[in-house]
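Written below as structure tokens is the structure these notes are about.
All protein chains of the complex are present and in place, except for one that has been dropped.
== chain A ==
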Amino acid sequence: MLEVQDLGIRFGGLHAVKDVTASIPAGQITAIIGPNGAGKSTFFNLISGFYQPTSGRIQFAGEDITRLKTHEVVSRGIARTFQTTTIYRELSVLENAMIGHRVRTRAGLLDALLRTGRERQDVQGSRDGAMAALTRVGLAAQAHLPAGALTQEGQKRVGIAMALSSDPKLLLLDEPAAGMNPEETVNLMALIRELVAGGLTVALVEHKMSLVMGLADQILVLHHGQKIAQGTPAQVSRDPAVIEAYLGSHAHGGQMGQTTPAETTLQKGGAHA
């Protein structure tokens, strides 16, 4: 579905992402992991058009999207959420989702001023599209509450609904479980599984290994901006390069995902990749 080839970006002298060639297969969950500063979020920012790569190509559904602007990338069907609960807290849950649907509407300022048929159609379409997205994440009943009044988990769901209402084919989740307790994390995993069962492709950056190991079909490991492994969870957790990157060369034996069950977080804290 998504293929990147020799993808790289340089900030000054620093290669935040370097020569990454990888693919995100359709209909699966791909997790992108790596130590802090490995370039995971930068990788997402490149795919979503937030950053322009300094080298390489990005192909989505057979189309070259390397040079597209963010809103154009969204219109092709790639939506994303952010690390923190980045939503519009002062707006209603419904309005948040409607904002995500904007990319599917065409009505502009003149349509608004003249109340054209297109405007009325788009307003209705936004509402319907937003409600459908809210239903998918289980927030339909809270549509008219201010988004800031929801729990941390609820706000995460609002962020996901905002992304979903743009009708994406590929959903990028940047640390969806950050700040969630174990129970909320389990709920989130169920939601992500449901979305994938509904035909969506998901790629996520996550530090909680319980979530990654329990959810991912594919894992892509970045270290110092470079890909060091890609494969199934079982393959990746046995990969010597991965073990070394995570545990340092002095560690022996300990396999990822088997050390501690629910709460293993290999990296904590700010996590700016």
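Remarks
Here is the rule we use: a residue touches a chain if its C-beta (ideal position, glycine included) is under 8 Å from a C-beta of that chain, and two chains touch if they have at least 3 such contacts; residues count from 1.
In this section, contacts and distances are computed from a predicted model.
Set against the options "Branched-chain amino acid ABC transporter permease", "Lactate utilization protein C", "YCII-related domain-containing protein" or "Heme lyase NrfEFG subunit NrfE", the UniProt name belonging to the omitted chain is "Branched-chain amino acid ABC transporter permease".
Here one chain is not drawn; of A:105, A:135, A:187 or A:226, the residue touching it is A:105. Check A:86, A:151, A:181 or A:235 against the missing chain and you find that the one touching it is A:86. In the complete complex, the hidden chain is touched by one of A:142, A:166 or A:201, namely A:166. The residue from A:5, A:75 or A:226 that touches the chain not shown here is A:75. Interface residues of chain A with the unshown chain, by the touch rule above, are 48, 50, 69-71, 74-75, 79-80, 82, 86-88, 90-91, 95, 98-100, 102-103, 105, 107-109, 111-113, 115, 119, 122-123, 126, 162-163, 166.
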